[in-house]
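With one protein chain held back, the other chains of the complex are shown just where they sit.
Entry: chain A
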Amino acid sequence: MKLLTHNMLTSKCIRGVNVGYPLSINASDVRVADVDFNPDFISRMIPKIDWPVLYNAVERLGHVEDLPKETPVNYESNEDFLKKAHHALLEVEIIHGELVCPESGRKFPINNGIPNMLLNEDEI
């Protein structure tokens, strides 16, 4: 699971959970994959995502390197920044671990890169 996906996932569908975001990550296996860099694609993605959530996620996984805490001004033309964002959003992948609901503590397993977000009958 890529961190761009994590940036959008929530556990708000659990009954009694209001926001369910961001999900905290416990990862036991993290890999870095090579993904073709497309600066245009990344700069269009930046305004759609929650940057602090992305930053905290890469930090938690120990892949923060020198990603800035905040998005710089005029990032569209800042190729160095876009490459770092590209790496964090698309190249760092969680293979095994779990996502944890911040409100209920409910854990969602991640196996072979696939988070299982199904709920039990009594949770909906």
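Quick notes on this one:
Throughout what follows, a contact is a pair of C-beta atoms (placed from the backbone, for glycine too) under 8 Å apart; a residue touches a chain by one contact, two chains touch by 3 or more; residues count from 1.
The definition used in the following text is that contacts and distances are computed from a predicted model.
Remark: of the listed names "tRNA (carboxymethyluridine(34)-5-O)-methyltransferase", "ER membrane protein complex subunit 2", "NEDD8-activating enzyme E1 catalytic subunit" or "AP-3 complex subunit delta", the one matching the undisplayed chain in UniProt is "tRNA (carboxymethyluridine(34)-5-O)-methyltransferase". Residue in contact with the omitted chain (choice from A:Thr10, A:Ser24 or A:Asn78): A:Thr10. Residues 1-2, 4-5, 8-13, 21, 38, 40-41, 43-45, 48, 112-119, 121, 124 are the ones on chain A that touch the missing chain.
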